[in-house]
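Some notes on the structure that comes next.
Of the protein chains in this complex, all but one are displayed in their positions.
Think of it as A and B in the order they're written, each chain with its own count starting at 1.
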Amino acid sequence: MSSKTNSGNFFEDFRLGQEIVHATPRTITEGDTALYTALYGSRFAVPSSDMFAMSLGYQGAPVDDLLVFHMVFGKTVPDISLNAVANLGYAAGRFAGAVYPGDTLRSVSRVIGLKENSNGKTGVVYVHSTGLNQRDEPVLDYVRWVMVNKGDVSAAPPETVIPDLDPYVGEKELLVPDGLDLTGYDTTLAGSDLLWGDYEAGDRIDHLDGMTIEEADHMMATRLYQNTAKVHFNQHSQGAGRFGRRIVYGGHVISLARALSFNGLANAFRVAAINGGTHVAPTFAGDTIYAWTEVLGKTALPDRRDLGALRLRTVATKNQDCAAFPDRDSDGKPDPSVVLELDYAVLIPRITDKDPLR
Amino acid sequence: MSSKTNSGNFFEDFRLGQEIVHATPRTITEGDTALYTALYGSRFAVPSSDMFAMSLGYQGAPVDDLLVFHMVFGKTVPDISLNAVANLGYAAGRFAGAVYPGDTLRSVSRVIGLKENSNGKTGVVYVHSTGLNQRDEPVLDYVRWVMVNKGDVSAAPPETVIPDLDPYVGEKELLVPDGLDLTGYDTTLAGSDLLWGDYEAGDRIDHLDGMTIEEADHMMATRLYQNTAKVHFNQHSQGAGRFGRRIVYGGHVISLARALSFNGLANAFRVAAINGGTHVAPTFAGDTIYAWTEVLGKTALPDRRDLGALRLRTVATKNQDCAAFPDRDSDGKPDPSVVLELDYAVLIPRITDKDPLR
Partner (left out) sequence: MSSKTNSGNFFEDFRLGQEIVHATPRTITEGDTALYTALYGSRFAVPSSDMFAMSLGYQGAPVDDLLVFHMVFGKTVPDISLNAVANLGYAAGRFAGAVYPGDTLRSVSRVIGLKENSNGKTGVVYVHSTGLNQRDEPVLDYVRWVMVNKGDVSAAPPETVIPDLDPYVGEKELLVPDGLDLTGYDTTLAGSDLLWGDYEAGDRIDHLDGMTIEEADHMMATRLYQNTAKVHFNQHSQGAGRFGRRIVYGGHVISLARALSFNGLANAFRVAAINGGTHVAPTFAGDTIYAWTEVLGKTALPDRRDLGALRLRTVATKNQDCAAFPDRDSDGKPDPSVVLELDYAVLIPRITDKDPLR
């Protein structure tokens, strides 16, 4: 009987090079984007306003980049991480063309690395996942690695293959959606005068505000993404578990941090890449999330005077404001308040019609 | 003054044969369908993806059948069950054509049975309710019976009429939306290879997962359905009531059970009938809902090789997983964990292009 249900893959079920087509394609609608706003309070002008977006060459307000990420990611959970012990990291995340309400997304993954742990009970699976739209165009791809339980501890270990991953997405892979021209960007409506030229590597920005998470919030978000990871939803079983609590989906914290980062990075209108991310500690309902950002670098893009890229490292904390920029200490040990480190690239206007230096 | 407000109908206000046109027509939108996903995490491919649905002959992703049910049902509450003591049962629920975002639904009911209880204080009202779209086409009809308080205990009892209800909806009344052809159904994208032929009467499926309900979840759902039953919303008055708690709308539990049933019934793309349903015990915020399903029977449909019907009985429990299939004992007494029994029919693909036996 139980063979009719999906108990998820165990470590020994994965094969190097295996291709997995994930279930439940999803048409993203204006309902999803409204819920995204209601869940995070994001105020970036581009995904908020059709008129603003169209003034830059979009066909309308695009779907928030991180909502695209969560939708693509959510589909992979039943096949990749239902029996995961830990979500270890992300790398090489690249956002491609804009996604609009009405587009239908599906996800496929390829196993690119396997390494059994020395305890013989778990192993690390590396997958390269791609989100595709209804025209089979990629809208996002990324690498993720997770620690997965073995179902049968006597199963023979696979050959160890660890993929060679770049530390960050190179400038040539930072894609600008077709047809964009940022020269008409209205900084007043966007909420800040700060453009690409105003940021320097080493800048640190405290995003000031904090947001408390409720159980209903994070569960509603994670269900919206059709992400089925059990640890987020079932207090009855989690109550008997390690934390005695439901754990908040790590991507929920990423979206909160991005929304908070508006205060200081209001013109960072597009996430172009996710270089790496670590969920340093679990987050629970009742925690209040704060964030700060360090500018790791800035990059001019080939043939573009209207926009440039910033490489950012955003740190999110819980129950600790970020006035003192809580971080790792000199031994690399994270401050106990830190829950997330995210290394990513954003696009930001560089020279606009309103720029006096133009 | 208070005559300007609606205090609901009491038992003596109902007349056999009475027709009631319910208030507040509702255009169902993509916003409603996104909220439905966020509230239950349903992963059935047909209501999730325009492309998937169109590959089967739908005009786009139809509105989830149970969202249609809740919308039609919600409108009947102010007239039928505002003074209800208990929602006793459902029968003869038939889903007709597909409902799409943009369709406007309204509800009408006819009183088809009345029986005063021997205590002289309450009575049972049987109504046949129909949901109609903007073209006056029925999209759903069902029978419901509720126990309603008398407002005036001295009111004379009506003649007792109890409608003769079939135990289940017959195969000729299991309607397939016009234009559907399931032969191109993609089982990979749908998440399961199990088709009509893979299920047999007597199969029992533990749906494995559990979902904890928050107050915000069930109230948001019930408000979305414009269902005004007081017991769901008012902690100030309910705190002094029988349970000291707000009671979760029974339909919320039905939708949770259906969403959980994806794990084991992923291809049951359409609810075609509700044969009967009982809310065995009340559910409260904080409860975790699990579900299991028994296949009661299977039916080939006339002139259809591409799909068949399954008659299912889904049992939902609270705070008890369903590995042991909690149920009624030999005396018919339900296991204390059981909150819902639902007898219904689903449509499921039978032979597809990918089927090796074709």
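As a convention for this text, a residue touches a chain if its C-beta (ideal position, glycine included) is under 8 Å from a C-beta of that chain, and two chains touch if they have at least 3 such contacts.
Nothing here was measured: the structure is a model prediction, and the numbers come from that model.
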Selected residue (touches chain absent from view) among A:20, A:114 or A:266: A:266
Given B:34, B:147 or B:351, the one touching the chain that is not displayed: B:34
Touching residues (missing chain, whole complex) on subunit B: 1-2, 4-7, 21, 23-27, 29-32, 34-35, 78, 101-102, 104, 106, 134, 214-216, 219-224, 226, 228, 230, 233-237, 246
Residue ranges of subunit A at the interface with the undisplayed chain: 29-35, 37-41, 43-45, 48-52, 60-61, 188-192, 194, 198, 203-212, 214-217, 220, 263-266, 286, 288, 319, 321
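Here is the rule we go by: only the chains that are shown with their structure count from here on.
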Subunit A and subunit B: spacing of chain centres that average the CA atoms, whole Å: 36
